[in-house]
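A single protein chain has been omitted from the complex, and every remaining protein chain is retained in its original position.
In this document, chain identifiers A, B and C correspond to the written order of the chains, with residue numbering beginning at 1 in each.
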Amino acid sequence: MAAYAVAAGQAVLVAALAPWLLGWMRAVRARLEGRAGGRFGQPWRDLRKQLRKEPITPADAGVFFVAAPPVLMATSLLIAGAAPYVSTRGPLSGVADLVVVVGLLLLGTVALALAGLDTGTAFGGMGASREMTIAALVEPTLLLAVFALSTRVGSTDLAAIVAAGAADPARVISPVGALAAAALAVAVLAESGRLPVDNPSTHLELTMVHEAMVLEYAGRDLALVEWAAAMRLSILLGLLATLFLPWGVATSLHPAALAGATALFAVKVFALGGLLAAGEVFLAKVRLFRVPELLAGSFVLGLLAVLTASVLA
Amino acid sequence: MPVNDQLLSLACGLFLLCAVGVLWRRELTALIGLLTLQGAALAGIAVLLALDDPHPEALAVAVAVGVLKAGVLPWLLRRILARVPAARETAPLVNVAASLLAAAAMTLLAYAAARPLVDLAPAATARAAPVGLAVVLIGFFLAATRRRAVSQIVGLLLVDNGIAAVAFLATGGVPLVVELGVSADLLLAVLVLQVLTTRLQAAFGDTDLDDLRELRDR
Amino acid sequence: MGLVRRIRERGRVAQPATPRPEPLPAAAGLAGSVQVRHVDAGSCNGCEIEVGQAFGPVYDAERHGVRLVASPRHADVLTVTGPVTVNMAGPLRTTYEAMPRPRMVVAVGDCARDCGMFAGGPGVLGPVGDVVPVDVLVPGCPPEPAAIVAALRGVSGR
């Protein structure tokens, strides 16, 4: 029972943290660009307002358009609850599998892509087409990184991987870990629609990927989509943090350990987010057809990680 | 695993990553930067091996390799680049994504092919020997598929670095004379190519080596 | 790296913020968050330059919870500039219709208020208020960025 409470707590934690993370990243960026920028809590205010506004369904759209935001939100919540962010003693062992997590993320992407196509607008279709292309090309990198990580423990169970890493830090700081982290980091950028793959703050439709799919959403639909997108960023950064900096993740259900792990998780995710935001100041979006190059590079990194893992085993 | 072995595997990883990075990047300055880093990694490997078995000659080779690969050769390349305005590999014969996949395939091949070598001397150092082989293959690939003269020189230097790495790792060091002889050859090659590039630039306003076909008698 | 040095030397270019203005009662539902969609209904583009400045690093409307968005579906506030021309009346109306309720219109510039120097011109239909209901007017030809920011702050309440 306590384990289920931990899972629910994790889901709530990630859901609550995600808008703050976005605000923090915007603030870092604004600071480096010489602007004053909004407050950390601004994304939360945006969400609160959007939730109260009226949703609009395009005339030709059907059930997919309406269903996509809750489905996207549900996949994010499920991953947030199942992944061992705070404790490795999660109850959802058949869900907290790295391959399942990759699949659930893809399911959310697909829901949104279908919604984009369901609107019948040119931009919706364009965004869906690009998003699916990128998602398809990211898969090999993601799974090779999974491969490299799972080799050490002989299982793709996230809790087992994190627990093994927390028990033996030397395994994490190794060439395998570094290569897998680099490969996964590029994949995370592509999955969460950050620079240089997609520009989350663009207003130019022709360069949009994620934004183009959601141009038709309004009101609470939009709130759910943006909230879920923010959660996906937190989830992915959280995965990077827990897999490659596994220290502090609670291996018991002791309240003190859980509280410490929660605080540490927030610190790790915010640090990674700040790093990402600072890095983005120095980057420009690459052309869509240069993205495969980037992903091929990260694919090679993943492959090297796998090879290194078997050489050093 | 002892610290020394860890450092060695780190140096080997860096060595291979630099080669992959050379395929990844298009800016010629970045290529030279990566080559410098790779030279440093190679020197690092040599130093670590020399420390394993303290030997003044081996240490001298390591230092010489470091000076040459991370100092002299990159400096020469930068000088070439300073005279040639085209600073990017705009249209390689094989596109970058395919090159990277080819690099992955070659790494796998190197790993599979070097297995007997590893079994022969099952030391930690020999286990990393496939890295050198992979770099040799990547170097050849680079030289074969890039248009700019500077990229091709970098490719040849990768080949040399790879050979040196295999020699170091598999045998625990190359005889001083051999290594210095090879390096002198290479220095000569770079100097010749430097002259060639400058002439090419003067004749065609470009350093695309495919233009050399124009010189053929018809 | 040059960019790092520039960032360190330049620091913050945003002007210090003025005290918080009186919030509009009509905008209470927005609760400190305003997303803006901009429509140029036929202006000389003078106002556009000023609107652009309002969202630039110096005036930085983002710190008051105001953001430009790419679709009227995402927007709460429509900023409109210029006298409404015959050809832009329809698109302006559709844009307003496309916005989810509650929604507001901020008319920017003298032309938006009374067609300014273009009044009576051929192809000019009339001021913005004739086409969509206007909640806030920002006078000026063109208005200063600070005035635009102040008007938007009135809507966002921050």
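Heads up, the rule we're going with is that a contact is a pair of C-beta atoms (placed from the backbone, for glycine too) under 8 Å apart; a residue touches a chain by one contact, two chains touch by 3 or more.
The rule is short, and it goes like this: contacts and distances are computed from a predicted model.
Student: The complex lacks one chain in this depiction; which UniProt name from "Propanediol dehydratase small subunit", "Putative Na+/H+ antiporter", "Multiple sugar transport system permease protein" or "Proton-conducting transporter membrane subunit" does that chain carry?
Tutor: When "Propanediol dehydratase small subunit", "Putative Na+/H+ antiporter", "Multiple sugar transport system permease protein" or "Proton-conducting transporter membrane subunit" are compared with UniProt, the left-out chain turns out to be "Proton-conducting transporter membrane subunit".
Student: If you put the missing chain back into the full complex, which of the shown chains would it touch?
Tutor: A, B, C
Student: I'm checking contacts with the chain that's been left out. Which of A:Ala3, A:Ala135, A:Ala257 or A:Ala278 qualifies?
Tutor: Checking each option in A:Ala3, A:Ala135, A:Ala257 or A:Ala278, the one touching the absent chain turns out to be A:Ala135.
Student: Touching the hidden chain in the complete assembly: which of A:Pro70, A:Pro169 or A:Pro255 does that?
Tutor: Residue touching the absent chain, from the options given: A:Pro70.
Student: Among A:Gln42, A:Ser87, A:Thr121 or A:Ser234, choose the residue that contacts the chain missing from this document, as touch is defined above.
Tutor: A:Thr121
Student: From the list A:Ser87, A:Ser150, A:Ser192 or A:Thr262, which touches the chain that is not on show?
Tutor: A:Ser150
Student: Touch as defined at the start, partner being the missing chain; which of A:Gly9, A:Gly41, A:Pro58 or A:Gly274 qualifies?
Tutor: Only one listed residue reaches the unshown chain, and that is A:Pro58.
Student: List the residues of subunit B that touch the chain left out of this view.
Tutor: 95, 97-98, 108, 111-112, 115
Student: Footprint of the hidden chain on subunit C, which residues?
Tutor: 39, 71-73, 90-92, 94-95, 97-98, 100-101
Student: Even though one chain is hidden, which residues of subunit A still touch it in the full complex?
Tutor: 51-64, 66-67, 69-71, 73-75, 77-78, 81-82, 92-95, 97, 99-100, 103-104, 106-107, 110, 113-114, 116-122, 124-126, 128-130, 132-133, 135-140, 142-144, 146-147, 150-151, 153-157, 160, 215-216, 219-220, 223-224, 288-289, 292, 299, 303, 306-307, 309-310, 313
The rule we apply is simple: only the chains that are shown with their structure count from here on.
Student: Which chains share more C-beta contacts than any other pair?
Tutor: A-C
Student: Could you tell me which chain lies farthest from subunit C when each chain's centre is the average position of its Cα atoms?
Tutor: Comparing chain centres, B lies farthest from subunit C.
Student: Centre to centre, by mean C-alpha position, how many angstrom separate subunit A and subunit C?
Tutor: Roughly 34 Å separates the two chain centres.
Student: With chain centres defined as C-alpha means, what is the inter-centre distance between subunit A and subunit B in Å?
Tutor: 37
Student: Using mean C-alpha positions as chain centres, tell me how far subunit B is from subunit C in Å, no decimals.
Tutor: Centres of subunit B and subunit C (C-alpha means) sit 57 Å apart.
Student: What parts of subunit B, by residue number, touch at least two of the other chains?
Tutor: Within subunit B, no residue contacts more than one other chain.
Student: Name, in rising order, each residue of subunit B that touches subunit A in their complex.
Tutor: Contacts found on subunit B: 1, 6, 9-10, 13, 16-17, 20, 24, 95-98, 100-101, 103-104, 107-108, 111, 127-128, 130.
Student: Please output the residues of subunit A touching subunit C within their complex, sorted ascending.
Tutor: Residues of subunit A touching subunit C: 30-39, 42, 45-46, 48-49, 52-56, 202-205, 208, 211, 215-219, 222, 281-282.
Student: In the complex, go through subunit A and note every residue touching subunit B.
Tutor: Residues 174-175, 178-179, 292-293, 295-297, 299-301, 303-304, 307-308, 311-312.
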